[in-house]
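What follows is a set of notes on a single structure, which appears directly below.
Note that one protein chain of the assembly has been removed; the remaining protein chains are unaltered in position.
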Amino acid sequence: MKTPKLSLDQVKHLAKLANLPSNEVLLKQLQSQLESTFDYINKIQSLNTEKIPETSQVTGASNVFREDKVDTSRILTQKQALSGAKNTYKGYFKVSAIFDNE
Amino acid sequence: MNEITEKSIRELIEGIKNKSFSVREVVLAFYNVLKKQETELKSFIHYLEQDLIEKNLQELEKKATRGDKILFGIPFSLKDSYCTAGIATTAGSKVLEGYKPQYNATVYQKLLDNGALLFGKNSQDAWGHGSTSENTDFKIARNPWNLEKVVGGSSGGCAAAIASRMVAFAIGEDTGGSIRNPASYCNITGLKVTYGRVSRYGTIAYGSSLDTVGPMAKSVEDIAQILSVIAGYDPFDATSSPEDVPDYTGNLKKGIKNITLGVPKEFFQSGTDKEVVKTVRDAILVFENLGAKVIEVSIPSIDIGVAAYYLLAPSETSSNLARYDGIRYGQARDKFTLETMRRILIGTYALSAGYYDAYYKKSLKARTIIKKDYQNAFEKCDLLIAPVNPTPAPKIGEMASDPIALMLSDIYTLTQNIAGIPALALPCGFTSGGLPIGMQLMGDMFKEENILQAGFAYQELTDWHKRKPNL
Partner (left out) sequence: MIEENFQPIIGLEIHVELKTASKMFCGCYADWFGKDPNTNCCPVCLGLPGALPVPNSKAVEWCVMLGIALNCQVPEFSKFDRKNYFYPDLPKGYQISQYDKPFAINGYLVIPRERSESRNPSQMRVSISKLKQVERSLDFARDDKGKVIRIRRVHLEEDTGKLLHATVDGRKCTLIDFNRSGVPLVEIVTEPDIRSSEEARIFLKKLHQIIRYLGISDADMEKGSMRLEPNISVMKRLKDSKTQRLKKDLPQYKVEVKNINSFNFAKKAIDFEIERHITLLKSDEIPTQETRGWDEKKAVTYSQRSKEEAHDYRYFPEPDIPPVRWTGNQILNIKNQIAELPDKKKERFMQVYGLSDYDANILVETKEVAEYYEETVNQGLRTKNQKVTPKIIANWIINKKIDISNVSPEELIKTIAAKTQVAQVDQKELAIIVKKVIIANEKAVTDFKAGKKASLMFLVGQVMRELKGKGDANVIRKLIEKEIQ
């Protein structure tokens, strides 16, 4: 399967999905890099994977849980929680206004 | 003073115990190297000032007697992808410039609990994206053996710091070769552990199903020492293994008589530097002389491994980097480098609607095949041996502009992460131009013990690992 060429619009769409800046100069650079990368990656289509199951985890583990207990040792103080943020207000993180969505 | 920095960790601890030298002499010996060489080598993104280290040492002395801290006063460094509370942590990226974590990574906490002394956070490819440490927003680390060559990556700064003797050991991180690659370029020893052997809690994630936390040091003996401190189940990491932690140091001298060493033919492809091939084949002879039986085996899927890795890792990274939105910490996303944005977009594409099956899902199936290949090989032999890098260290700038060449240069280290198996990189010779060459010993899941025994036996007979660069 040859990769269909990636249009700039497609790259813009991907950048939007990935919350990356949509500066056109940048995206054009990325477009050509993506195309050549996928030209190589497409090798994987030659692999016969019929009847091969997926392996998402190499641990082989299952049913790893924690007990339903409160762990105060990891709870941060408000000051610690906010310590990395540029914009805060009265204990909240602050961003510019978001309108109704999701 | 020079002698101190050549000693093994065991020798340092014993020397401090029997008062051949003091802990301060040890700390100073290493720190003086740092002061002397760091400007040139740029192996740290951030290192602690001397008086802060002195202060930390004093606190350490107040809190405990030497005896119960098995790494008391031993200087070490961490790749900058480990969270260190109150100490700048960037993962090599401007996106995290100014960030000071609010908690400690488990591996860091364990080392602190055992008395080790942090010198600083090492240079790396941002987020682990790269194998030369050139993809950094900070200074590019230099190879102490030749300042114009790359130090390797992505745990490049760690390798440079150890090779130049600034620290006794470091903790790197290996997702596709990031410990083994720089270890090999810098003539030091580095271990990629079994996936889940060491807790990833507090490790800035690159590829969650591939990332491993591992020790880097001058020798296999040192590696074993550090591994016994950091290995083990962590309730904060659901992928960490409850598998017992064997006595890695105690069993080190068991030797390798009667083991079968497999040589996977696909790891000696054309395109691999002739000197690299010769040096590794010489190492195989050493093992034969030690009593190992050598056979040829095959890992056919190694070629497809590159494509599979460059689908798995970017997919996971595109998701792992989503939290860096500048709201709770860090800077805006436009500060990502081009290389990182490329990987994020590759991953986004591979996971997106309509492409998931052909790309991400396909790579999960490739993983099954790759894992089976290694399983088949380990039915015939105990350990595998191969080169780490197809070539010795390239020049700085040589590969940075060629992403495909960069991808291909990882071919011998990627599949072990996909399969989850452990692999130890150790020095085995030099090029005629004086550049280090490294080999790797691989074992099945949780066979670190056997790998370390073989490595130790090799280092008893050879002294490649004892050589240090002229600085």
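In this document, chain identifiers A and B correspond to the written order of the chains, with residue numbering beginning at 1 in each.
The rule is simple: a residue touches a chain if its C-beta (ideal position, glycine included) is under 8 Å from a C-beta of that chain, and two chains touch if they have at least 3 such contacts.
Being a predicted model, the structure only gives us computed values, none of them experimental.
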Partner chains on view for the chain not depicted: A, B
Residue, one of B:Lys254, B:Arg328, B:Lys372 or B:Arg467, that touches the chain absent here: B:Arg328
Residue of B:Val23, B:Cys83, B:Val220 or B:Met445 in touch with the missing chain, whole complex considered: B:Cys83
Where the unshown chain meets chain A, residue by residue: 17, 19, 56-57, 59, 61-78, 81-82, 84, 89-102
Chain not shown, touching residues in chain B: 81-83, 89, 91, 96, 99, 101-103, 105, 200-205, 208-209, 235-239, 315-316, 318-319, 321-325, 327-329, 348, 351-353, 356, 360
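The rule is simple: only the chains that are shown with their structure count from here on.
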Chain centre separation in whole Å, for chain B relative to chain A (CA means): 25
For the chain A and chain B complex, residues of the former touching the latter: 1, 6, 11, 14-15, 17-21, 23, 26, 29-30, 33-34, 36-38, 40-47, 49, 52-59, 61, 64, 66, 74, 76, 80-81, 83-86, 93, 95
Residues of chain B that touch chain A when the two form their complex: 99-100, 102-103, 195-196, 209, 235, 238-239, 241, 301, 303-304, 306-308, 310-311, 318, 322, 325-330, 333-334, 336, 338, 341-342, 344-346, 348-349, 352, 358-359, 361-369, 371, 403-404, 407, 418-420, 445
